[in-house]
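The complex appears here minus one protein chain, its other protein chains still in place.
Here is chain A:
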Amino acid sequence: MNGKSELHKNFAKVWDNLPGWGNLAAVNHTSISQRFMLTGVIFFLVGILLAMLIRSQLALPGQTLITADLYSQVFTMHGTIMMFLFAIPVLEGAAMYLIPKMIGTRDLVFPRLSALGYYCYLFGGLILLSSLVLGIAPNSGWFMYTPLSSDDYSAGAGSDFWLLGVTFVEISAVSAGIELTVSILRTRAPGMSLSKMPIFCWYILAMALMIVFGFPPLILASILLELERAAQMPFFDPNAGGDPILWQHLFWLFGHPEVYIIFLPAAGMVSTILPVFAGRPLVGYRWVVLSVIITGFISFGLWVHHMFTVGIPHLAQAFFSIASMLVAIPTGIQIFVWLTTLWVGRVRFELPMLWIFGFLFIFVCGGLTGVMLALVPFDWQVHDTHFVVAHFHYVLIGGMFFPLIAALYYWLPHFSGRMPSMRMGRWAFGLVFVGFNSTFLIMHLTGLLGMPRRVFTYESGLGWDWLNLSSSIGGFVLAIGILMLVLDVTLHFRYGRKASSNPWQADTLEWATGMPPVSYNFASIPEVKSRHPLWDDPSLINSIPAGEHGLKSIKHGRRELYGTDAISGKLKEVIHIPSHSWWPLICAATLAGLCISLVSKAYMVGIFFAILGLGFFLRWSWENGTHKTMAPLTDEEASRGEPPLHSRTFDGPGLWGMCVTLLADGTLYLSLLFGWLYLWTVSPNKTLPDVSAISPVLMGLSGALLTIAVTLYRRLNRYLRREQEKSLAKWLWLVSACGMGHVGLLAFITVSSDLQFTTNAYDAVLLVMLAFLLFHSIISVITTTLQALRVSYDYISTKLSYEIVVMSPMWLFTHVIFWLSFASFLILPTIWEAK
């Protein structure tokens, strides 16, 4: 026993957060994810408050409780808060909390990125909320359709708050997506092949990748709309060759995957919890994995079903209609897999199961109305009515909130070490269930009787009166139920029965991390042989903290994880991760400064913050590899019988992180390319763009310099892999010099070009394209210049060439987008014209 507490003390010294204010520098996934969830709950309560305002206003016809203006702010913020500040962050928080514990590792793989993500979320959320307090909140609806959200029709700062605030919050979503993907793929416990992962990890892997591909279109759209508002670049103005429908395409390209980004983790919770209470493994694991993957793919092919009334060609509508209905198949498979698991199991009926029952009823209901809405003629009638409002509350509250509460009760003992009880929990469930259905079941009929959404009042005698009144009463019952839920959970922390270890007899490793979990999760990392480690070997709960498994040395003072093969789970290397750092907070605060100065149109201040932010991020990146705060070279690492540290290899999480980031970046680029092609092939006043403002010869020259730089860089990589190259610094300086030449020329082209970007949508897109290229080229050049400097500090050498390998995909990406742009933005219209 003594050895165990000694081990614990040593681990805690390395892994615990700094005391007091030092907690703000925490990067540990348990702390960060709890902050995510707690902040999300607070935003949720604000969202509910707004919903109560809406229901009060609509309770009776002709009410004048709040004005039309305030009402528009309230419904816009209700949607925005629930989607961007509650649903996604809370689920990300839950995933960030559970994933490392389930896959048997000590932390997420980019801890400082988690912290940055949290602060971006917090600051972005506060900026958005502040607009509500100031009474200048966005008021064009949560999908911000332009031209209503444009400068002409929403002159105040409301839309800017939304566009900038949400983009700021999205940094956190994308960074969580990247981090979860790489963590799941590269840091599972040894032996945990993909097919032995707990099912929850499949769901989160799908969600994370969907975030990576799904969010960039909205980020691009927000940037374009903000540019239109701030710099009069007319991307969405039909009189200048733009099109308001482009916004809708980009928005729903994000918006539909978003629904599944919210649903999948919640379904993953059901797939995790339900087998535990059925007392047997989930039957049909493969079926579930297959349907999760299919759902992920299909969800990117049905965004147009939000746009059946905008006048899209009928063939396209038929395609998207059928695609939308097809989602019923993977969802149906999951429901019947769950059903079979119950069928062949022995069901214990505890509080979490109650919520899963509620989930089933409500979600199936919402799924059925979803299939109905996918039918184009029916959608033409009920689109934009309260029928749709009812439908998506069924899907979101049924598909996300109910499983989330099931999960909350299920994992409560993990946070608190105490058990939830049926006593009050049952009543909270009853109130929420009854309140929910009496609000929203009836609302379907309200919609069928013709009440459009987003009306701040209605006349009496249209048949809507009693329906709205009962929805409002139901809404208040629902709110009371949620309050009771909050009360129940709060009280349980004090009065709950003490939980035994692994209280639900679960099969997954998170129950071996302690209740509440220790900061390092596992003092030793076990080898995993099946999907149900704790059912196979219940003694793991004791042997892990006793240090009987791998990676138990801690004297070196590094935070270390096992890095394993993405597919087989074979042990490959030891990943050392940074400990607490102030950089995430500093960088996020600078970005917040940038965001606020842009909202308040203080562009000079904005430029200052942007440059400051760049400096801070670069300074942060300096603390990597063998930097003294990270993993300086020691003799100990070679002799201790563990695999090599990742920064001494050619393949580590950094490389994976870079590649996943570039997937998101590439999606952003493709969205821009989509916009470009859309504007000159589909938009109402389309013409062939005139691209003569940019000289193809100069562009070609600039590109040639880039090609030389990239070729040199790639060749250097090849030499380093063979450990041949001696004059490393010289190579890097050469690359950076060629890169600088390329950037200089590109900047000259941009500045000297005669683009009419305030009167012509095509020229505006060309300018954005040039800026996009410049941004990537500059970042590549700066990082390589820094690498050249790092050689002189011995952070990089022929033996330590990891960082050069990590930057290699970035150079390649910069190279590809340059020539792709050259071809599709400059050459394609010319060829078209010649034809």
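Convention: contacts are C-beta pairs under 8 Å (C-beta built on N, C-alpha and C of every residue); 3 or more make two chains touch, one makes a residue touch a chain; residues count from 1.
Operating definition for what follows: contacts and distances are computed from a predicted model.
**Student:** Mind telling me which option in "Sulfur carrier protein ThiS", "Cytochrome aa3 subunit 2", "Putative ABC transport system ATP-binding protein" or "ABC transporter permease" is what UniProt lists for the chain we can't see?
**Tutor:** Choosing among "Sulfur carrier protein ThiS", "Cytochrome aa3 subunit 2", "Putative ABC transport system ATP-binding protein" or "ABC transporter permease", the correct UniProt name is "Cytochrome aa3 subunit 2".
**Student:** Return the single residue from A:10, A:72, A:181 or A:736 that touches the missing chain.
**Tutor:** With A:10, A:72, A:181 or A:736 as choices, the missing chain is touched by A:72.
**Student:** Going by the contact rule already stated, which one of A:322, A:567 or A:602 would touch the omitted chain in the full complex?
**Tutor:** Per the contact definition at the top, the residue touching the missing chain is A:322.
**Student:** Check each of A:160, A:243 or A:488 against the chain that is not shown and name the one that touches it.
**Tutor:** A:243
**Student:** From the list A:55, A:229 or A:383, which touches the chain that is not on show?
**Tutor:** A:383
**Student:** Which residue from A:451, A:554 or A:720 sits in contact with the chain not drawn here?
**Tutor:** Per the contact definition at the top, the residue touching the missing chain is A:451.
**Student:** Tell me which stretches of chain A touch the chain missing from the display.
**Tutor:** 68-69, 72, 140-141, 145, 147-148, 152-153, 238-239, 243-245, 283-284, 287, 291, 309-311, 314, 318, 322, 325-326, 328-329, 332-340, 342-347, 349, 353, 357, 360-361, 364-365, 368-369, 371-372, 375-378, 380-385, 445, 448-458, 461-463, 683-685
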